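Just passing along the structure, written as structure tokens.
Just one protein chain is left out here, and the rest sit where they should.
After this line comes chain A, so read on.
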Amino acid sequence: MIEAIINYEFLQNAFLSGLIIGVVAPLLGVFIVVRRMSLIADALSHVTLAGIAGSLFLSQSFASLALLNPIYLGIVASVGGSMLIERLRSLYKHYEELAIPIIMSAGIGLSAIFISLAKGFNTDLMSYLFGSVSAVSRQDLIVVLLIALVVFIFLLLFFKEMFVLSFDEEYAKATGLPSKWIHLLFMIVVALVIAASMRIVGILLVSSLITLPVAAAMRISKGFKDTILYAIIFGESAVIIGLVSAFYLNLAPGGTIVVTSIIILFIVISIKKLLFNLKVERG
């Protein structure tokens, strides 16, 4: 396997992108989960799909756009979708969750139209839906790297503000933090990470890499930084185990990574329960 990675560029791209996403997705995921925005991540991934399907359709229709990397339109759609969600959430103040089905169905609806215009599914689209070990290009890897850089800069600058905003929004407002702007930036960063993750895990499974490691981490952590650390460890393990098994078993990595995450979650819950029972027995 290691020999294969050294020999084949596509494997290097896939593994390096995977390792980066394995850190970035759960890192941002902790904020997404504690702010109860898991479903928003899901809605955004479907909007990203619309951008990708649109891009694939354009490449098919116009020869000059044949080489356009779909990740770019995917990013545009994802960031645009995140801004639309914010707009809808303030429009339906008392039914904020309505923004999720509206954006999600818009995303799937548009995707369906572009897919039919492009005369049906092809393997390329399948790789965007469920991820791929072989389809990650050097250009994709560079985009993933840049997006990871944006996430790190964002958190370096706003970690303490994001903590306050996530923990107690009313307090954040009362202390005069620019919560609106920080939240908007956060939404853009989330949209970028979703677009970056899709190459490896696929659009349909992006939100799982953001939420499952966090769900497992929250079972065993006491504090916020613990939660981030555990989430990254679980996320990274799922990506490594998932990619290796996808390579050997010739499966879509999205599937293997998500199933690994679920197994990790199950193991963590069981161990926690076992320890709790032992503690109760000992009194």
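Basically, a contact is a pair of C-beta atoms (placed from the backbone, for glycine too) under 8 Å apart; a residue touches a chain by one contact, two chains touch by 3 or more; residues count from 1.
Just so we're on the same page, contacts and distances are computed from a predicted model.
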(request) Given the choices "Zinc transport system ATP-binding protein", "Membrane protein", "Diguanylate cyclase" or "Protocatechuate 3,4-dioxygenase beta subunit", state the protein name listed in UniProt for the chain not shown. (result) "Zinc transport system ATP-binding protein"
(message) Among A:A135, A:L184 or A:M218, exactly one should touch the missing chain; which is it?
(response) A:M218
(request) Just name the one of A:A25, A:L58, A:V133 or A:L177 that touches the chain not displayed here. (result) A:L177
(request) Against the chain that's been left off, what residues of chain A make contact? List them. (result) 34, 36, 157-158, 160-161, 163-164, 166-168, 170-171, 173-178, 217-218, 221-227
